[in-house]
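Missing here: one protein chain of the complex. Every other protein chain is in place.
Chain naming follows the written order as A and B, and within any one chain the residues start at number 1.
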Amino acid sequence: MSAREEVLARVRQALGETRTPVPEVVRDYRLTDGRPAGDEELLTLLVDRVEDYRATVLRCGPAEVGATVRAALDQGLGTGWAAGDVVVAPGLAADWRPAGCDVDDDRPAVQLAERAASVTAVAVAIAETGTLVLDGSPACGRRALSLLPDCLVCVVTADQVVGSVPEGLARLDPLRPLTMVSGPSATSDIELQRVEGVHGPRTLLVVLVGG
Amino acid sequence: MKVALFATCLVDTMTPSVAHATAALLQRLGQEVVVPPAQACCGQMHVNTGYRREAVSIVANHVRAFEGAEVIVAPSGSCVASIHHQQAAVARRAGDEALAQAAEELAGRTHELSQFLVDVLGVTDVGAYYPHRVTYHPTCHSLRLLRVGDAPLQLLRAVRGLELVELPGAEQCCGFGGTFAVKNADTSTAMLTDKMANVLGTHAEVCTAGDASCLMHIGGGLSRLRAGTRTVHLAEILASTEEAVTPDQKAIPAVTA
Partner (left out) sequence: MTAVDLGMPGLPHAPRGVGHLRGAESFPDAARGALRNGQLRANLGHATSTIRGKRANVVGELPDWEQLRAAGKALKTATMARLDEHLEELERQVTARGGVVHWARDANEANEIVTRLVQATGTSEVVKVKSMATQEIGLNEALEAAGLDVFETDLAELIVQLGEDSPSHILVPAIHKNRAEIREIFARTIPGVDPGLTDDPRQLAMAARAHLRERFLRARVAVSGANFGVAETGTLTVVESEGNGRMCLTLPETLITVMGIEKVVPTWRDLEVFLQLLPRSSTGERMNPYTSAWAGVTPGDGPQEFHLVLLDNGRTAVLADEVGREALHCIRCSACLNVCPVYERAGGHSYGSVYPGPIGAVLSPMLTGVEDNASLPYASSLCGACYDVCPVAIDIPSILVHLRGEHVEAVARDRDRPTAEAVAFRGLAKAMSHPRLWHLAQRAARLGRLVSRGRPTLPNALPPPISGWTRSRDLPTPPTKTFVQQWTEEHRS
């Protein structure tokens, strides 16, 4: 018997001839936050939760995204950064990109480690947990893009901000490579105290557009 | 109400003063107390040590002893929890469905003392007088299995003369755990040491709780240290009155029947 057949046979033996009926799963927890996506209270909550992770949030209107992304990079890299230090997701809106920046292509992923910062969009943001989700779409870029540069700037639009985890997951396609980001890289491995900044980006800046 | 008192095997054998106090307290509150003479043990120690088959006949004896009782009260969170959560399961596992149902039915009429006073009788001031500085240890099974909540604290707060001091780390186990205290004596002692440190830190004269077993453990440790702080069961405090307070609540309860 193959290992596959044997393991499955063991499962069936363990469960017995007459299986217990599958219990009903009652989902009486909060399925929605009650507030619509982009609600100002949700935006305020998101800012509070993201900043609690020691990330920085900059808010701006739809016409000021490019300038605010540059301001975020000023904060993350210091004002002397060059356009070539920054790599952006290939599908990032043209007017959000710093002029002259590097656009990710099909180069070997490890080469992205040479860039100081990256700029991406997100697929959804969850206010209650301060979570941004990137889904590998052209605007979010491949996973290495938001991982290797030490400073990550994510642009979130108000309509992408939902209240709760169930609302956030419902907006995602589980067949895409997903990365949920809640603050900068961190560890609690030394005396269970949180320290920000290990292997992933040590600096996370969020540009929140609209609202 | 006619209350059948289940003393529990430990109290009956080692600290009968707790049962005398419970009876006196209930009588003072106008209840008729009966003590079914065939009672022995709820079976918890056997079940928790792995002797669940052997426990079946103990459960059967318990059910027989209390058959027909209107309501049953025991001065022990742990034993009542076992009656509520273990007896029927032990009988059912052994294939004795009739016993399981009888045990379930009996469990529905069985109450831990503080819950009986607060939830069933609806009293918090039992008219007690106990002029001592007291700290309360919420025993694990009262706290987490029976969810007695603050019933014991409500009762203690209403005792005249009693100064109640909060116990730091109150919800941490004292380390008794039945045969755990013997099978894992070192770990049990380490837990006891921390519990005693917290008790002594309150500078209370008396540490009280709703379980004689945990109190025997904590009190045994305090006694070994010659700490002076003593353990007194909640029932004994609640049974005390102005007319009957002894300076050291030792073997004989300070109660008036």
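Keep in mind that, in the parts below, contacts are C-beta pairs under 8 Å (C-beta built on N, C-alpha and C of every residue); 3 or more make two chains touch, one makes a residue touch a chain.
Quick caveat: nothing in here was measured; it's all calculated off a predicted structure.
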Missing chain -> touching shown chains A, B
Absent-chain contact - pick from B:3, B:41 or B:134
B:41
Residues from subunit B at the interface with the omitted partner, ascending:
7, 9, 11-17, 19-20, 23, 35, 37-41, 43, 46-55, 57-58, 60-61, 65, 85-86, 140-141, 143-145, 171-173, 175-192, 194, 216-217, 219-221, 223-224, 251
Contacts of subunit A with the absent chain, listed as residue ranges:
2-4, 6-8, 10-30, 49, 52-53, 106, 109-110, 113, 126, 128-131, 136, 142-144, 147, 165-166, 169-170, 174-195, 197-201
